[in-house]
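First, the structure itself, so that you have it in front of you.
Missing here is one protein chain; the remaining ones are kept as they sit in the complex.
Moving on, here comes chain A:
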Amino acid sequence: MQTMIEVRGLTKVFTLHNQGGTQLPVFRGIDFTAKRGECTVLFGESGSGKSTLLRSLYANYLPTSGSIHVRHRGELVALSGADSQTLLQIRRETIGYVSQFLRVIPRVPTLEVVAEPLRLRGVETAQAQARAGELLERLHIPQRLWSLPPGTFSGGEQQRVNIARGFIVDYPILLLDEPTASLDRRNAATVVELIGQARDRGTAIVGIFHDSEVRDAVADRIFHVQPQAATDRMAS
């Protein structure tokens, strides 16, 4: 199967310049590959760097060393060294990311929030909103809430809006940071279904799932993220 993400020797160390240059090593020398049509679950104890790895794949965090390549428009493109225009294009077309928290402009209606990624790709408003409605319906967000901004919604509702926003585009690569963390069984099942459908379409999925039931249902492969050894932390 085609490689969609290729990570080689990835090391991440946070340097806190205002704390006397304190170094916080997260992980070192990670090699990782994600394939087309496969769901890879990042696994590891709290603090092992799962989220840091996921964020690095989205170019939200910069690697300290090592490389990340993603397949964009048919070719493997290096994230580090890519200019902002290319990174923005990769995010618009190739990589979707569902974060744990919804961050949107206040007062924008939910339907528009969900439809936005499609709109940014040039899809007509009516068509984008129709698709947004379908997803919101599947995720059990009642229609009377669609015209309201999600800011006032419960945590679980906001997360579902976030999920709808992430799944509205058929991205070749989809990154999921605990998408089912505050969902009930019924909605978690919908997310499992959405993941399965995306995978069948050929999407490479990389995700963090604490719920073992969900994990077992979606994982084709488990990748163990090894934390930096405690002795290493002490040494720096």
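Note that in this section a contact is a pair of C-beta atoms (placed from the backbone, for glycine too) under 8 Å apart; a residue touches a chain by one contact, two chains touch by 3 or more; residues count from 1.
Quick note on the criterion: contacts and distances are computed from a predicted model.
Engineer: Assuming one chain is omitted from the figure, identify its UniProt name from "DNA replication", "Cytochrome c-type biogenesis protein CcsB", "ATPase BadF/BadG/BcrA/BcrD type domain-containing protein" or "Phosphonate C-P lyase system protein PhnK".
Structural biologist: "Phosphonate C-P lyase system protein PhnK"
Engineer: For the chain left off this view, which of A:Q23, A:S67 or A:T86 is in contact with it?
Structural biologist: The missing chain is touched by A:T86.
Engineer: Which chain A residues touch the hidden chain?
Structural biologist: Per the touch rule, chain A residues meeting the hidden chain are 14, 16-18, 55, 59-62, 84-89, 103-108, 116, 119-120.
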